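This view holds just a subset of the chains, kept in their places.
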Amino acid sequence: MAENNLEISGKQVIFLNGIYPPLPTPFDAKGRIAVDALERNLEFLNQFDLRGFVVMGTNGEHVLLSEREKYQVMEVARAVIPPDKLMIVGTGCQSTSETMVLTNGAASIGADAALVLTPSYYRKQMTPEVLVNHYRTIADHSPIPILVYNMPACTGIDLDADTIVMLARHPNIIGLKDSSGDVVKIGTIRHEVGPGFQLLAGSASFLLPALSIGAVGGILALANIAPAQCIAVHRLFLDGRLKEVQDLQVRLIYANTAVTSRWGVAGLKAAMDSLGMYGGPVRTPLLALSSENKKLLDSILIKSRIKK
Amino acid sequence: MAENNLEISGKQVIFLNGIYPPLPTPFDAKGRIAVDALERNLEFLNQFDLRGFVVMGTNGEHVLLSEREKYQVMEVARAVIPPDKLMIVGTGCQSTSETMVLTNGAASIGADAALVLTPSYYRKQMTPEVLVNHYRTIADHSPIPILVYNMPACTGIDLDADTIVMLARHPNIIGLKDSSGDVVKIGTIRHEVGPGFQLLAGSASFLLPALSIGAVGGILALANIAPAQCIAVHRLFLDGRLKEVQDLQVRLIYANTAVTSRWGVAGLKAAMDSLGMYGGPVRTPLLALSSENKKLLDSILIKSRIKK
Amino acid sequence: MAENNLEISGKQVIFLNGIYPPLPTPFDAKGRIAVDALERNLEFLNQFDLRGFVVMGTNGEHVLLSEREKYQVMEVARAVIPPDKLMIVGTGCQSTSETMVLTNGAASIGADAALVLTPSYYRKQMTPEVLVNHYRTIADHSPIPILVYNMPACTGIDLDADTIVMLARHPNIIGLKDSSGDVVKIGTIRHEVGPGFQLLAGSASFLLPALSIGAVGGILALANIAPAQCIAVHRLFLDGRLKEVQDLQVRLIYANTAVTSRWGVAGLKAAMDSLGMYGGPVRTPLLALSSENKKLLDSILIKSRIKK
C-alpha cells in the first residue's frame, strides 16, 4: 500500500496528488470477469507515472456487478497494483450498512481509500442532514479514509458546497471526486477548507480549470487510454507553462467528449480495444458501439493524437 | 394466483383494474425483516376491495434490501395475499440479467406480474433503443407479464410516450405504472394503444385526472393508510359522480402531499404506526421523522379524515 | 363588456366558465398588424359558443409587439368581440410599473380582465415574496380583475401552489391560467381556495384532467382551429359522458401536440391558413414551417378530424 502519507490541517491523510484511471471491468465473451485482461490492462498502465487506480467506479460498471464479482475485481487489482500506487475502491451503495460492509471488505483486501458515491434513489429525501449522517456513519466505522464521490450526471444529486464543507471536517473524510465540472463549487470548497481535504477532478474535460482553482489531480476515464497526456496536463500546469497546457487541455476535451461523455463505458471499452488494450463487451442494458460509431471513434482517436 | 384474465387487443392479459397498495417492507428493531408485521399489515388490508398488492416497489425500500431479503418478502407476502388478489413484484435492477433472474424468481414464488423499474445509473446512455432492448429482453424471457415502471422522481429518467408505445406492442408487456403525473402522456398512450395495455396511476395525488384520461386504476402509497378512500375515488369516478369524486380527490391530495410526497417512506411508515398498523423503522440513509414532524403528520391525518 | 358577474366567496367576480381561444396576432406581408385578418378571424370564431377571447397571450406573439401595436390589437379586437363575450388581455411585462400602465390601458379600451404573466428575467430573485408583491401591487391599482398566468415552458418560472393560494386571497385576483399541466397543483389550489378563484387550463392537451380536478374551462390555442371540439370536451364532461369525452380528449391531444406543442405559434398560424382562416407570417426570430412540415401538419389535421 502507498506510504506517502501526510499530516495536514491536523489530519493524517494520504497524499492524493496525481492522476488516476478509473478501470473498466473487463468481461469475457461469456460475461464473466476477464481476470487476465484486467491484469494486462493494469500492467500496461503501470508503465506510466500515475498516482494510482480506481476500481469499481462508474466506468467499472459497479452497479452491474454482483457482490461476489466486486470482491473478485478488488483482489485481482490489488495483486497487480504496485504497493506504492494507490488503489481506491468504489464502495457506495444505496444502503448505508451495505456501503459499510463493502468498505470494510475493500479495506481488508488492501484498498488505500474508499470512494463513496452519494446514495440517490430516494433523492427527495437526500437532504444535507441525511447525506451528512450517511457519510459520517461510514467514515466513523471505516478503517480506511473516505473520498466523497459527487456524480450528478448518474445520480441526479449534486452535493452543494456547504454539505461538502461539513463532510470535510470529519477526520476520516479526506477528499472529493467531483464530476459535476462546477469549478465555482471547487473554488468555494478550496476557500473554506484546508489542504487536508483534497479535490480531484472527475473528468479530463475540466482537469486544467479544476487544477487552476485548487484541485490536486483527477480521476479520469481518459487516463485509461491517454495516461501520458493526462499526466502531462498536470505537470505542465505545475510548471506554469500556460500556453502549452491550454493547447493540450482543449485537445483532450475534444477526445474526452467524443469517447467518454457521448458513449460512456461502451466508448471507453471500444477505444481500449482500438488501442490494443482489452476493452471487451459491456453489460446490458448498456449496448456496444455500432461498427459505424467504432469507425468514427477511431478517427477521433487519431485526430486527437491518442492513436497513431 | 388471480384468474380474471382477459384477452384484449390480441393479448392474453390480466385484468388490472383497481387499486393496489405498494407495501412498505417492515423491519424490526434489529433491522431484520419483521415477518409478523408484514403478515398483519396484509391481513388488515385484505378487508378492503383492493385489486392486489405491490411488493418491493419504491415504498418497499427495494434498493435497500439484500437479494435474500427480497425472496423472503415475496414468500411471506404470497402466503398471505389471497389467490384472487394480484401480487405484483418490483424486480427492476440496474442490470438486465439481474432483473431477469429476479423476475423469474418472483414468478416461481407465485407473482402475477413483475413491475420493472427503468435502469437509470447510466442515464445518458438510456436511449429509447437501449431501454426498448432492456424491456423486450426481459419480457421475452419472463413467465409472467411485465409492467413498465416509470418513476422519474427517483430515477431521473422519464420514459416518453413513443418509447412506451413501442413497448406496449410486446405481447408480454401489459401495462405501465406512471408516477410522473404527466396526464398528457397518459392520454397520448391511450390514443395510440388498445385497452390491452393498461395504465395505472403511480400516486393518489393524480388518480382522478389519470382515470379521466384512460387509466384503469392505481398503485398508490396512500392506499396503505386510506384504502377505502382510494377505492372510493375509483368507484365514484366509474359511477360518474363528478362533484363527490372531485371533493374526495382534492382532500386526498392534501393528505398524500403531506405524507408521502414530502416525507417519503418514513412518512408512510410513521402514518401506519399512528393508525395502528406496523410501520416501524426505515433503513439508513433514510431517517425517521422527528417527533415534531410526527405530531404534524398526525394533525394532517386527522384533518384529511384518514385518522379519526 | 360581459355582465354575467358573480359574487362568490365574498368576491365580485366575472363568471369565467368556458373556452377561450388565445388569438394569434396576424401580420401582413410587410410585417404590420393585419387588421382585416384579425377582424375576419374573430368573426369566424364568434359563431361558436366560446366564453371569450384572449388577446396578446403567448400565441399573440406579445413579446414581439411594440407598445403601439399592442394598443392597436386591443382596439381592433374589442370592436369585434361582442359585449357578452369576454376580452381578456395579456398585460404582463418584466417591470411592475410597465405592467400596471398596460393593464390600465387595456381597461380603458374595454378589456374585461387582464392576464398577467409572471416576470421571469431575474428568475433567481423571483421568490414568492417578490411575486406576491408584484401581483398585489398590480391588482391593487387595476380597474379590472387580474388573472395570474403561469407559463413555465416560456418563463422558466413555475408558481407553486402556496404562492397561488396567497394571491387568490386578493379581492381583485380572480383566477389562474395554468399552462404547466400539473394537475396535482390544480387540485391542491382547488382544495385550499373557494370557487371565487377560478382555474383555467392553459392547453387543450390536459383540458379534461383539469376539469376533473376543478378547473372551470380553458384558454386553448387549439380553440382557434377546433373551437367546436374544445367546447364539446367541456360540455361532455359537465354531462358526465365519460367514455365519449375521453375519446375526444385523447384525439385532441394528438392534434394539439402536433400543432401547438411541437411548432408553437408558427404551427398554429399554418393550421389557420390551412383551414381557410388567416394565419400569415410569424415574426423573427420565429420561423415559418417548412413546406414539408406544412404537409405533415395537414395530414395531422385530417387524421384528427379538424380538417375535412
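Every chain is named by a letter (A, B and C) in the order it is written, and numbering of its residues begins at 1.
The rule we apply is simple: a residue touches a chain if its C-beta (ideal position, glycine included) is under 8 Å from a C-beta of that chain, and two chains touch if they have at least 3 such contacts.
The model shown is predicted, which means the values in this text are computed figures rather than measured ones.
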Number of identical chains in the whole complex, 3 of which are shown?
-> 4
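To be clear about the criterion, only the chains that are shown with their structure count from here on.
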Does the chain-touch network form a line, ring, star, complete graph or other?
-> line
For copies subunit A and subunit B, the superposing rotation on Cα atoms, rounded to the nearest 5 degrees, equals 180
Residue numbers in subunit B touching 2 or more other chains?
-> none
Can you list the residues on subunit C that touch subunit B in the complex?
-> 181-184, 187-188, 190-191, 203, 205-206, 208-214, 237, 240, 242, 246, 249-251, 253-254, 257
In their shared complex, at which residues does subunit A touch subunit B?
-> 31, 58, 63-64, 66, 94-98, 119, 121-126, 129-131, 133-134, 137, 153-156, 261, 263-266, 283-287
